[in-house]
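One structure follows; several queries about it will come next.
For this depiction, one protein chain was excluded, whereas all remaining protein chains were kept in their positions.
Naming follows writing order (A, B and C), and every chain is counted from residue 1.
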């Protein structure tokens, strides 16, 4: 089937598998896995941070990253549909006692006025202090939207003045960079802690990284183990990540082109269902209601599935399509056909 | 001094002290304190719930109340300046792993459209499920505003349909009732768990209650002890609460009148600083910026303090005045004079 | 009835009630309650610490005290039947993530060899570090036994050498002092953080204190509020505590004499049920099995209750009697008669 549910479904290519099979490994709990070390250094260099930590998932990288900035009982501010607020099962509160308040933006973007309104640094002994603001770039549920660099810089300035940290959920930071030409390190410079994923658009089977100051990363390493995620000969996975950075980073624009073409096709068939100009990266969110389609999202997804195309249901009238390296141009064109029919 | 910082500053009257001195007591951990039992039954009756639990603070009643509705990792939705979000030191996350998302309303009111947008019940094993919505009535930082009964009922209907709970932070529910004539039990009927305070406008030295279903309250009793708040001969405090319900509930409208008069006076002096018509209960929030006053809120508060009037600083350009039973009409008039001068 | 279940059942005397009725009060959350302040200073002076914090319960004082010494994921060592391990509902783990390991001693005493065996300070990034040892003096479930000063000093030396803290659960430290003549401050000098109770043998209705370094106590004050226990005009309770220190501290030896006499009486009737020489303070633990009594503890307690004497069931064959200021010599003698019969 053509699987557009998420770019997490990507599977390792033969070349990546070969790289994994010949990976040099050691015990990563003892920081002795040379491939993990190399990957961590490479990503730290790429992002311009002192250090990085290889983690099982982007959720774990985010969990440890927000923890690095926010004490129990303090708050992180984020957009209401941010991955940390919606798709990490409340772990930030459940595991680390981090509370949150949110602003809402249709595309998931930073709303500086809203942040300014919510921000309360150093609130004293009776009130909740804002300790960090978290930004997701690109914003998954906002439709793969790219956070404007200017607004990230303004956020950095606003928060730095009051000692508030910035966490950047960069699960798809590669896509933001591919779309804008802004280097990952330039985005990372707007934040204190940054997570990036290898297992989504880059096609690795497992793995993300948390990058930031050496002391924060060292502390995150201890907490990674405390959470039961201190893996051993993880070099077999790090090798996949190295391969992904070598071979799959450059092809991300293809996914963007496929997503845009898909949006174009569907907007032709069902005007209003998506604004193709707003499809900046590899994610297409469809608004059935806006297109006047009464068929429910679950029903459309089921029709598509029956025809060999898998998509995600985001809500009663919302679908999400994510392009990635396991679906080529022809596959996306086919998905467009199938969905055009399913939407009718 | 005339202390308008908060209605928490109220101190027991001679009559209340006498009631405390003759209170019948027992060991409340063993549920053997007759005065605590009587108070709990009385408040449960007043609110129309099966049971109630006497707690050290309103924060504790809220903490246990939200916990009764939300498992670790699930979320409660509330307004961004709700007491549970701002003034309880993040305990809901820090102690019980409850995560939260927020909508913003200038007066702290329920925004049904926003709730509908945020609400995600039964989100499955990958996403955060909304387990409860919390409403504060009256809303402290929103200026003592009363939640319209219609919107509470609509919220109840919206959430009940999807199995989501409603928590009512009724620290000043008495004031809402006094302002609208709607009985406390009518408000309580819109929620699953309700907290009410005795130590604020009612003048008791210590104590709030959590009211709701018997099983939830029994469980809250165990967690009250686990949090180190299972007090012993608390009947001495419950007696103050009983006295407050007997003697101070009826006089709440005086505080409302005093607050309105204070707002009238200040709006005359500094047009725009507050809309007197919006002062529904015993809280007056002043917006210095809106009145074109450039003096900072801290500076104004300091000037007033020097002249014997204490007020709260809510933000760089925001002050809060709270009327209560320890400041009579003359005291409020005096405060109006002092503040009129301090604002210049 | 003669209630020997616990010394927590003590109720305020007329004198204490009068003191409460005339207490000067203020808002203790703002640290403005003069009676709370006075009590905190007095207890800090008594124990020779920089500061003290007035808390709702001894459990809360212990919870905040252990937290001051142990980070989440680190461990506290204690005797297996210590109050913090048995009678605080697992709060240390549930609220603050503190883990524990235990040694077992028939009388609940410090076993230096066992502590030495368990102690692992600074265990590095892979193992649990011992951060504190907690000692209960007197030890409630150990039969009100007094920790020998020598062993407390040896423990202090042992732990200080490795940077491990000592927490002293002194809920009945007054009783240890009364039994040995060692000043409370001398015991407190063997620990970093100390809790003491006013609501047990001293007869106050509610309240304990946590005493220690000023910074730790200030931090505990914030966490007290976060746990929902930041009370307001608590001076009414602090006044009871002041009164208790003034009038009830000196009479503690009477309770010890009553307990010893009760033990003597019961050992005569049922040889082996208790060693009267081991009854050092106000607690008598009866071992029915050791006396060859086959009647279950619950049955004996029920018989006594029917005859107007209340005792605690500690286990299938164990009962506990606690003497205190609400039961005089005659009452204890009566209890001895009733129990003698009930044991047959």
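List of remarks:
Heads up, the rule we're going with is that a residue touches a chain if its C-beta (ideal position, glycine included) is under 8 Å from a C-beta of that chain, and two chains touch if they have at least 3 such contacts.
Note that the structure is a prediction, hence the values are computed from the model and not measured.
Of the options B:200, B:225, B:248 or B:265, the residue whose C-beta touches the omitted chain is B:225. Shown as candidates are B:12, B:26, B:73 or B:170; the residue that touches the absent chain is B:73. For the options A:38, A:112, A:182 or A:222, the residue in contact with the chain missing from this view is A:222. Contact with the omitted chain, checked across C:89, C:222 or C:257, is made by C:89.
Mapped onto chain B, the interface with the missing chain covers residues 29, 73, 125-126, 221-222, 225-226.
The missing chain lies against chain C, touching residues 72-75, 80, 85-95, 97-104, 114, 117-118, 120, 126-128. Residues 6, 8-12, 17-18, 20-22, 25-27, 29, 55-57, 59-64, 88-91, 94-95, 199, 205-206, 222, 225-237, 240 are the ones on chain A that touch the missing chain.
One rule holds in what follows: only the chains that are shown with their structure count from here on.
As for how the two copies chain A and chain B face one another, over half of their interface residue numbers coincide. Ranked by C-beta contact pairs, the top pair of chains is B-C.
Per-chain CA centroids place chain B at a distance of 35 Å from chain C.
With centres defined as mean CA coordinates, chain B is found 39 Å away from chain A. Residue numbers of chain B whose C-beta contacts span two or more other chains: 88-91, 94-95.
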